[in-house]
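Partial view: only certain chains, each at its native spot in the assembly.
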Amino acid sequence: MPLLQTIEFIAVMVSAIYGILLASRKGMDFVGLFSVAFAVAFGGGTLRDLFLDRHPLFWIANGHYVMWVFGLALFGAVTPRIIHRLEKYLLIPDAMGMSLFTVLGTSYALEYESPLFIASIIGVVTGTFGGVIADIICNEVPSLFKPATTFYATCSFAGSWAFLGLHWWGQSEPVCMAGGAGTAFVFRLLAVHNDWRLPASHMD
Amino acid sequence: MPLLQTIEFIAVMVSAIYGILLASRKGMDFVGLFSVAFAVAFGGGTLRDLFLDRHPLFWIANGHYVMWVFGLALFGAVTPRIIHRLEKYLLIPDAMGMSLFTVLGTSYALEYESPLFIASIIGVVTGTFGGVIADIICNEVPSLFKPATTFYATCSFAGSWAFLGLHWWGQSEPVCMAGGAGTAFVFRLLAVHNDWRLPASHMD
């Protein structure tokens, strides 16, 4: 399906950019840049494909994705000055990757006849796991699990349910995709801008 | 099989409770509580299912498990006072989850015709991986791998072999399950109570 593939390609690219910026900030070399970009761009989708027993994995079936990520990492390694200047926009590719992978994950899960609640969970896993794995690699507490951070998984969850709602309402695939990803993306930007967060559960 | 499903449901519930208590102690919000509970409750079984190529995964085939965990996390997030009071019993749900998932993992592996030693390893992986992944998420050295901690994986291993012994002796499934899980659970409580540990391998 050309639509899904286009969205997937964009999701891979923006996630790779996020990974490269993240690794660059940690002072990694080219191999580190490529590895973190690889983990962020393909981590969530790989977990989704393994969970759904969907083979070949999306990046094995689309070998050119990996070459693009390789090229981006190479570009990032030789132009640290540009990368450095882009660092402050880290939020944008991260939020875009999360939003697009969320609706992709939800959509694939539906295709594999998962129940609705499971489909939303798989959407959230697909949308957020790349970032989690990148944080684990960099030996940080994944920001997803830090005490009371600004909404992240919650945005993914909302986007996933927006997708499911539009789908249930009988809307076409592009509309569901746009509605779901848009909800997650805008919600995330608003959350960061207004510093929305859930209360910590710890009693004091 | 109703017996296996009942045991699995209990194992999921107690593991989720352990995850919620753990995440609550770290001061996480609702999303963190749910995520850690999800990882502890489904991590070991997911790895087992992937290793054995068993699809759909047990929590996709039993979608209500995930909803129960979601409900528990919600309950935990709105009643921090109760959670706080339960924290000192952390050991009990942890030991129960480990014991039950160990015998489930061993039993499923046998069903997939794994050799005995492999079946016991898969039992241990199923029983302990949820806790390992939760520790990795929280950025701690998994207690499983800390120098000379009180017996944990060893209890799981013992429970797995008790199960295999009873199975080889021709006992019925419920007897094997009870014997294996009971062995692991009692061994674990005794180990913590008496502070049993293996000697560290480091030379001094």
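Labels A and B are assigned to the chains in the order they are written; within every chain, residues are numbered from 1.
The working rule: contacts are C-beta pairs under 8 Å (C-beta built on N, C-alpha and C of every residue); 3 or more make two chains touch, one makes a residue touch a chain.
In this text, all values refer to a predicted model and were calculated from it rather than measured experimentally.
Shown here are 2 copies of a single protein sequence; counted across the entire complex in this file, the number of copies is 3.
Convention: only the chains that are shown with their structure count from here on.
Note on chain placement: the centre of chain A and the centre of chain B lie 29 Å apart, centres being C-alpha means. By the touch criterion stated above, chain B contacts chain A in their complex at residues 23-33, 35-36, 38, 46, 50, 55-57, 59-60, 63, 66-67, 70, 76-77, 80-81, 83-84, 136-139.
Across the interface of their complex, chain B is touched by residues 50-53, 114-115, 117-118, 121, 132, 136, 139-142, 144-149, 151-154, 197-203 of chain A.
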